[in-house]
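With one protein chain withheld, the remaining protein chains of the complex are depicted in position.
To keep things simple, chains are lettered A and B as they appear, and every chain counts its residues starting from 1.
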Amino acid sequence: MKQRERRLVSGDGFYVDDIELPNMVHCIFVGSPYAHARIKSIDVSRALKVAGVLAVITGKEVVELMDPLPATSNYSAIGWHWRTPKAYPIAADKVRYQGEPVAAIIAEHPYIALDAADLIDIEYEPLPPVSDINEAMQPESPLVYEEWGDNIQVHLEFNFGDIDAAFKEAERVLPVSWHEARVSGFPIEARGCVASYDKVTGMLNMWSSTQAPFLGRQYISSALRLPTNKVRIVAADVGGAFGNKLNWWKDTVVGLGSIVTGRPVKWVESKRELFLTGSHNRDVTWDGEVAVKNDGSILGVKAKFLKDLGVEGTNRGSAAMGMVPACCSVPNAYRLKGVKIEAYGIVTNKSPYCAYRGYGKDKGIKFMERIIQVVSRELDIEPEQVRFRNFIQPHEFPYKQLSGYVYDSGDYPAVLRKVLKLGEVNSWREKQGQARKQGKYIGVGVAFVVEPAGVAAPHCIYGGLTQARVSITSDGLVEVESDQTEIGQGSDITRTKVAANILGVRLDDIEVKRDTSDMPGSGVYSSRGAIYPTGALIRAARELKARMIKLAGHFLNEEAAYIDITDSVFHSTKDPTKRMSLKELADCVYFRPGPRGLPHDMQAKHEVLLTVSASWFSPNTTQNPTNTYATYCSGADIAVVEVDVETGAVSILKYAHVHDAGTLLDKDVVEGQIFGGIVQGIGEALSEELVYTKSGELLSNSYTDYVMPTAQDSPDIVLGHIETLSPFTELGQKGIGEAPPIGSKVVIINAIENALSPFKIRVPESPATRERVRKWILESQGG
Amino acid sequence: MRNLLGLRAIPQIEYHRPTELTEALKLLAELKEGYRIIAGGTDLVPAARRGGVSLPNHTHIIDISSIKELGYIVKDDGMIRIGAVTRVSEIGVSAVVKEHVPIVADAASQLGSLQVRNLGTIGGNLCNASPAADIAPPLLVLDAKVNVRGVDGQRLVPVTELFTGPGKTILAAGEILAEIQIPITEATAGSCFIKLGRRNAFTLSIVSVATLVKVKDGIFDDVRIALGAVAPTPIRASKAEEYLTGKETSEQVIDEGAKIVAGEVKPISDVRASEEYRRDMSYILTKRAINRSVQRARG
Partner (left out) sequence: MKVPIETKVNNKPYKLEVEARSTLLDILRDELKIKSVHRGCEDGECGACTVLLNGKPVCSCLVLAPQVGGAEVTTVEGLLKGDELHPLMLAFIENHAIQCGYCTPGVIMTAYYLLNNLTEFTDEELRKGIEGNLCRCTGYIHIIKAIKAAKEYKDSGNWW
């Protein structure tokens, strides 16, 4: 148990940068300084002359030797306005964002490659860039893809329920608008992989810092024109992912590099490269109206939703897809009559959009939670009361939401009541009153999140595939494999415990294998780990347990109904003298006597092995195909902040969170995810922002200017749990991981707005940086 | 051509490590140019990787961090003398500095992170001459001087004359900033250092302010105000100082003085903050710093 942690704490990591293969060389990407330009010429001859440089790959070679990057989703098939531009990992004739790779240098040492990079002679013809989404929507805008005629990659309309009836019944119609800045996860380890192509066998072996090796294999083999059975990807230790490692476009070049040079190639991404070419997210704007009754009932929401996709084409629709849950999650925890969203995914000359914790559903939820704040303020009803009035009630589950999502279970009022108590809201509101008299501004914020977890979406590669395999080894130990790739979220610990509990085996006897592309499955994202791969594991383990019990009974000459196993020892509950260890059983089954000594019926069915593979698919989705998520966990946040109105600085005086993720598989693991997610959301609320100039230059391209919370920027967090089991999963467990940064971001914003209510400030956007908060205050004072 | 890279490699360098100051000065005199001095490396190394500093291939890097005679903190005749190669972390925790020139310790203990403070030196912070150099405002209000050594001799330069522009100092080729001399504040004076960044810790200053006041019978006897990150160099706000001297230490007067500071500063807008916000925070932080200094002066 905790072998992984013991390894990592003592320096025995297997992160990509730790991997060394004989004759290994290094790959460095060279990127465009322009946000938008044609590549007129590229001459690599001087770079190739540098001693130690093996190859320089440009767009020309890529187009010759690779297929275009495969699409990972495509909704044009069902008639949606959905475009999938052709994309290669290295630009051949046009660059569309600052940093877009124009060459990859392969050399004996990274420093040699970096030195040679300046010897590549590139002639660019700069084109007018468009880095503002509103500009991009104008007819005169520069076009990111000329052949499109405009910059609209996606245009969707969602019309749920009866929006006209909702607005007809309205006693008030309130304007609502909300903007989230461009942000992302930027884990401490950036992306990277090692690729080793063996000419003799034709096998491309790769080790990658990835969230989904099986999906990666699919993707990379397609791009490199290799059959999938000639590509194998092993997930290295992953130094954080948060969605940012759910892409493999650069890995294709590393693979190509190994094929071309015949040497193993390592690529370790620098942090700046991740900022420039990564995985960006949020950067959304909502503009609309909410129809309400004077008692705080929310009838309906209409809005226009804009998402700045940057050059999302590089991520092949993986991120554009997020617009769907963004719109479908708007109803959140509430009973509404109608929701109508018109959504646009616009391309600009910015880095590719990708997944980041929350992915898409986070956006609609935050919009709704800002709507609640507006309603609370305008109708002068406490924010929690607005929620209590509109909640889906406990007896209504499973609840078919307007969007088609079927919420499995929950007790939203209980979660909210509990957090109000943990957050000491009444006491803080009293303090708030007293503080105002002294010219101090304290605010109390409330937020509630229903997080759809565990995706199985149509028309994409994220359709819910999963597999687990559990085996007893010949010496009586346990091996567990599944697509629940360990990325620091606690997958190994959870799988060990789940397997141990079901099998009756000692924790220390269980080895969880590193995830590889051998295991068909979708990997980890969308909070699916505890649902899908764990569901498969549970099914496999249960079947294996039944088989083990039957075999133990056979060898102990006891009825299976009286056989139990505890701490890896089988014993008869009827006759305590009948005992055998799992080790002894394994030896019997494998070798002595082996299959010839097994019960006849098992021999006849060829069930002679102590290994079971299983899969799992959400019954919720089976029954309701428009419901793309398996479970719906919920969470509530209370934040108490003090705003220094002279500087705009925000201090967090109290933070409480209550989480309902159904059955908790491991409390530490869940709490670790919650704490980490909350702090990420706080960073988004107060300081994180990817700032571009008008000409598409990314100014926030390092940790210096992309300001994430340090230990001194993170609060103590009071945490409570409620467990309403999901009726649709094996143990009633729900997915976790993405709710915390959703609620925390919006609760801080709500708290700031509450603190500044004497100034009648509406917080229009995040992050609420110190400068912005001060600006809002000065503006409200007519300054 | 310089192609955009994630991070550049530090170019090839010629590394030198003199162990004595005379050795270092002789080396600089021989090289004349084409060299950079390094001690902690906390500015030079990241700048080289980001491409923010131009280091031609085979630049001579003179590592002065081993020159033991340049690392010390002593109290000497009404003065605190700090060797240029003294690590910022040492200055932040030094009992001598905390007792006699506390705002220098305050600035030092808030500079960067613990890891950066353990490498960075006071001389490096000054010679890098960032307009936002945290150690500068306290030294400016304390009327500190730096001892600049060359192979032919030495000169004493007031810190007010040290900075000539962003990243530029008055040091000529061949010179090494060897020592910082800080007159000890009178016990009756009150001082304060405040910095404001984009988060609570480990943050570049958007505005930093140091103030030193002497108060006599409720009147400002002596007022010094210095700011960082709001002009091409760290500056003294001389107009505000002039205004406040001789006036009563009332809230309105202090407020007025702080407003004058806001008019004196010349901030720029960048990704970290806008000109307006910097100007505004010059006002707010100066007001707070002077108020706190006045309280400390009385106490």
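Basically, contacts are C-beta pairs under 8 Å (C-beta built on N, C-alpha and C of every residue); 3 or more make two chains touch, one makes a residue touch a chain.
Given the structure is predicted, the values throughout are model-derived calculations rather than measurements.
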item	value
Hidden partner chain, touching residue among B:Pro18, B:Gly40 or B:Gly83	B:Gly40
Full-complex contact with the absent chain, from B:Ile73, B:Leu119 or B:Ile170	B:Leu119
From B:Ala201, B:Ile219, B:Val253 or B:Val271, residue that would touch the chain that is not displayed	B:Ala201
Which of A:Ile42, A:Ile122, A:Leu224 or A:Val238 contacts the chain that the document leaves out	A:Val238
Where the missing chain touches subunit A, by residue	2, 4-6, 8-13, 15, 17-18, 111, 185-189, 237-242, 268, 270-272, 487-490, 668-669, 671-672, 675-680, 702-704, 708, 710-712, 714, 716-717
Where the missing chain touches subunit B, by residue	7, 9-15, 17, 38, 40-42, 45-46, 49-50, 61, 63, 65-66, 89, 112-116, 118-119, 201-202
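Just so it is clear, only the chains that are shown with their structure count from here on.
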item	value
In the complex, subunit B residues that touch subunit A	1-9, 11, 50, 113, 196, 198-204, 206, 270-274, 276-277, 280-281, 284-285, 288
Touching residues (chain side subunit A, partner subunit B) in the complex	28-33, 98-99, 102-103, 110-111, 114-115, 117-118, 120-122, 269-274, 276, 646-647, 649, 686-687, 691, 699-700, 702, 704-705, 707, 709-713, 769-771, 774-775, 778
